[in-house]
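A single protein chain has been removed from this complex, and every other one stays in its place.
Note that the chains are named A and B in the order they appear, and that numbering of residues resets to 1 at the start of each chain.
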Amino acid sequence: MFERYSIGRLFLGRFEYGVDLLDELYRLCEDQHIRIGTFWVIGAVQRSCVGFYHQEEKRYQPISLATPAEIVCCLGNISAKDEKIFIHAHISLSDEQGKVWGGHLMPGTIVFAAEFQIQELQGRILQRREDFITGLTLWHKA
Amino acid sequence: MFERYSIGRLFLGRFEYGVDLLDELYRLCEDQHIRIGTFWVIGAVQRSCVGFYHQEEKRYQPISLATPAEIVCCLGNISAKDEKIFIHAHISLSDEQGKVWGGHLMPGTIVFAAEFQIQELQGRILQRREDFITGLTLWHKA
Partner (left out) sequence: MFERYSIGRLFLGRFEYGVDLLDELYRLCEDQHIRIGTFWVIGAVQRSCVGFYHQEEKRYQPISLATPAEIVCCLGNISAKDEKIFIHAHISLSDEQGKVWGGHLMPGTIVFAAEFQIQELQGRILQRREDFITGLTLWHKA
C-alpha cells in the first residue's frame, strides 16, 4: 500500500548536546505540528541504544552501546498511531575503529551533536495498527 | 555529469511480508510509470543478498545473509537502461548483535516489513550504458 503526497515544510537544524535523540524528534514534530513526513540525521552520540526485532518471538531486543560514536545515518518517518505522532527511525553508528553498528532507534541514544533534515509531507496521515503476521504496528489502507 | 530536475510525485508506503524487495521496487515503478527518481527504505528482512563489486575483475560477488536483519538504510535511484526501468540501490542491514552488513541490493532480499519513500523527478531520464573503465553501466551525457 502507498499514498501520494506533495511537499510540505522543510526544516534543517540541529539538536543540542545531551538530549535524547528520539525524544527531540518527537518534541520537534509536536511543536511544529508535523503529522506526516520523513527525516534524516547525521552527527555523533555520547551513547546509544538500538533495537533488533526477533521475528519469531515478535519482540524488540535492545542493544546498548555505551561508548561515543558517529551517527553515520539515521533515517526515519513520521506518521500516527492511536491518534498520536509516531516516529519510526533506523540508525547506524561508527566506533573508534570505524566499525558500524545499528538497528531500530530507541530511547537512550544521547546526542553529542546532530544535524537533521525533516521533510513534512501533505496528504493522508498514515495510521499504524497492529499487524498479525509480523507483530509490528504497520500502516494500513484508508 | 549531472542534470537538473524538478520535483514530481512523492510516494510513501510499505511493501508486504514475503516479497522480494528489488522486485517490488521494480513493480511499483512500472505500475506508476516512475522513470526517474530516488528512494529509500527502512524495515526488516527475512534474509538478504547484497553484492560486492570486484573492481579488478569487473564482476559482482553476491553475499547471502541467511538470517533475519533490520534494514538500517536502503538508498537508491531509478533511471533507464536499454529503454527499460533500471533500479540501483545499496543497502545496510543489522543483525542480532547490532553488527552492520551491506552492499549492492540484489534479488533474494525478502521483506519482513519495509517502509519506503519514492521521490519521482521531472526532467531528462538518465540512460545507463556500459562504461569501459569500471565495467559498470553508468549514466552518460545527453
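Note that in this section a contact is a pair of C-beta atoms (placed from the backbone, for glycine too) under 8 Å apart; a residue touches a chain by one contact, two chains touch by 3 or more.
Worth saying up front: this structure is predicted, and the values here are computed from it rather than measured.
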### Query
Among B:L28, B:I91 or B:A113, which residue is in touch with the absent chain?
B:I91
## Note on the structure
Residues of chain B touching the missing chain are 1-7, 36, 38, 50-55, 61, 63, 65, 73, 75-77, 88-92, 99-104, 121, 123, 126, 131, 133-134, 136, 138-139
### Message
If the hidden chain were put back, which residues of chain A would touch it?
### Response
7, 9-14, 17, 28, 40, 42, 44, 46, 68, 70-73, 92, 94-100, 112-113, 115-117
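As a convention for this text, only the chains that are shown with their structure count from here on.
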### Message
I'd like to verify one number: the distance from the centre of chain A to the centre of chain B, where each centre is the average of its C-alpha atoms, in whole angstrom.
### Response
21
